[in-house]
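Here the structure comes first, spelled out in structure tokens, and everything after it is commentary.
The complex is shown incomplete by one protein chain, all other protein chains being positioned as in the whole.
Up next is chain A:
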Amino acid sequence: MKFTLGWLKEHLDTQASLDDIVEALTRIGLEVEGVDNPGEKLAAFRIAKVLTAERHPQADKLQVLSVDAGDGPLQVVCGAPNARAGLVGVFGMPGATVPANGMVLKVAAIRGVESNGMMCSSRELELGDEHDGIIELPADAPIGTAYPAYAGLDDPVIDVAITPNRQDCMGVRGIARDLAAAGLGTLRPLAEVYRTEAIAPVAGDSPAPDVRTDDPEGCPAFYAQAVSGVTNGVAPAWMRQKLTAIGQKPISVLVDITNFVSIDLGRPLHVYDKAKLSGGLVARRARDGETVLALNGKTYTLDATMTVIADDTHVHDIGGIMGGEDSGVSETTTDVIIECAYFDPDHIARTGQKLALTSDARQRFERGVDPAFLDDGLAIATKLVVDHCGGTPSAITRAGEAPLGTRSYAYDPARTETLGGLAVAPERQRTILESLGFTVTADWQVSPPTWRRDIDGTADLVEEVIRIVGIDNVPSTPLDRAPGVAKPTASAEQKLERRIRRAAAARGLDEAVTWSFLSEKEAAVFGGGAWTLANPISEDLKVMRPSLLPGLLSAAARNARRGAGAVRLFEIGRRYLADAERPTLALVLAGDRRPRGWREGKAAAFDAFDAKAEALALLAAAGAPVDNLQVFGPDSIWTGDAWHPGQSGTLRLGPKTVLAAFGMLHPRTIEAFDLGGAVAAVELYLDALPAKRGGGGFMRPAYAPPVLQPVRRDFAFLVPEEVSADALVRAAKGADKAAIVSARVFDLFTGAGVEAGKKSVALEVVLQPGDKSFTDAELKAIADKVVAAAAKQGAVLRG
């Protein structure tokens, strides 16, 4: 909402400075977004008269002028063709900065003749495009006066952000009222502002216009008055100046009057060219599919929820939002109907949302205009029309009734302290509320004014008082604090997330945060998304991610394009599945695991076992029972087509609880994300992790290390290739559960010396004696059990 200081002072009688007003506006909740003084950059330019003009001795196209800018004659060299004795124009003194090019004027010799400033063109002063000659002002323009003051450009424009609750401040008068309440001056009577005795209907004798409302829900009240014999010329200078100052283009006096009243009083109006109407006007619901060509040149298709103003043949106005092109006024208009209606805010909001159409009128009607201001609004509009366009007003039609929404609240002045934290004397509160237009009875029944539709309960009254007194005056009050040291508050899920995040970073992974939404194509690589936005900001950000990997792969590709040798990225976030949002950690490893080096030789790429190592390390950090996990191969659900079918798998706790997927990604996946080389990845399903058991205290079990040293025995087996290492290890471990504490693969070999279809797997088995050392016979018995158990997996002890 923009207005000028001068405009504000039409309503507010004040001695306050601009700075004080700006500061007060923000303090009372009308946030000033900017103050622009268009005259500031022209302050050094004065009105001057050319006394004499003679040819420059050295140049045909130049003249030497004698100019009076109020301090006596000055010699000025000028190239403008229209420069001549007697011309009154705008003169820049030495030291002034020309707005158009930033040049600082100084005394200089131009082709040997001293010049003491410059006579300016419109373009040089950024007042227009005219550059064929210097500005010509009326002969009676006051010589020596600063140009901005003369041209009315010294009125600062204030831009205020109006919150959606404050319809009343969508008009300059509402803002003035708030400032008056805040002690910045006195609100002038409205009649004084409009230079009249009293705001009263300007009723005429001719018949009232034929208007009615058939849609009392959408348009409860439709007031109208006709004026015949008008001339739709140019608006008066004061009105054009105000509108121009805030960036509105003057169009014609009738249109400008509606715009002016809308901004001055927050009261939208509409003016119809009566000659273009057939029959009376009715506010009614639109028929489904009915269309209207609006004033913005676009055609809108309407439906039966929308309120329109129509004549006998077609729609002329999207009620309260935008007028129609067909019945708009033009320079030939002679008879008009002025509409001053009340449209229901909810209807306006819904219609505006459906049509995606915003306008100054909609902004005001959907916030709720003052329902008690229809008569006055119409009176002011008709008066302005008659004053500036001539013509004869008709009688007034008042169809329907605007809902006044009268209400009152039993208010306890102590609430400012018990809710707002600030004690304010009741009488001060009464004064504030009354100055804002509220009525306050002796026993504190408070009724809001008709223009404050937003007031809804006593909390709002507290706010009114506090914002006027100054919210900065509210003293800080400490919250109660529980005695002692603050108690831990993090939940198990939060602690898990924190641990695993820092474990990942400690292992050399960089945490990224990527978009929650993907393109359809990216989502499809990982099985497609369950949630697709109806109104995405772009096709790239459309589907809620079914996996965290696409975002990381795109990031990895960007990094690769920037020349990164190795990319280790992880993210903790949610996957958005049809049934739930699932907390997940994903990581990608791309490029070199190890660069080439003098110790290790060639560079090494990441492989599936790097991914597995990360998965296990992070699961261990999360407290998962890593020793009990089983590795399953790729499958259609968990790894799908996105992963390498021979180098990926899942880590499970039992056959059903999948804690992680890991391995290499499918070359087609890598290609889909514009990545090269091999990429290893892990996705870890945080909500599948078993809850930490126990929770009872910090005490650990007693420490009882074995008395005797463990014994190690090595076994080399020939095993069919399809038997997994894990199956063999489990078999060996299970051979004697009392004695064997662990078993691990320490060598794997295929090729020369090993028959085709087989592999040689060497295990180290660790035996833990109890009270007594193993005898040779016991050791042999255990070894036999290991060999027998391995045999069940098809393994044969190598000779």
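Here are a few things to note about the model shown:
Here is the rule we go by: a contact is a pair of C-beta atoms (placed from the backbone, for glycine too) under 8 Å apart; a residue touches a chain by one contact, two chains touch by 3 or more; residues count from 1.
Keep in mind that, in the parts below, contacts and distances are computed from a predicted model.
Taking the options "Multidrug ABC transporter ATP-binding protein", "Phenylalanine--tRNA ligase alpha subunit", "Lrp/AsnC family transcriptional regulator" or "Spermidine/putrescine transport system permease protein PotC" in turn, only "Phenylalanine--tRNA ligase alpha subunit" matches the UniProt protein name of the chain that is not displayed. Touching the missing chain, out of A:V172, A:A341, A:L509 or A:L549, is residue A:L509. Residue-wise, the contact with the chain that is not shown comes from A:A459, picked out of A:A459, A:I637 or A:V741. When the omitted chain is restored, the residue from A:P73, A:P94, A:P201 or A:P345 that touches it is A:P345. Contact residues of chain A toward the unshown chain are 26-29, 31, 163-166, 345-350, 353, 363, 366-367, 417-422, 456-457, 459-460, 462-463, 466-467, 471-472, 474-479, 481-482, 486-491, 493-494, 498, 501-517, 531-537, 541, 544, 551-552, 554-556, 558-559, 562, 564, 566-569, 572-574, 576, 581, 594, 597-600.
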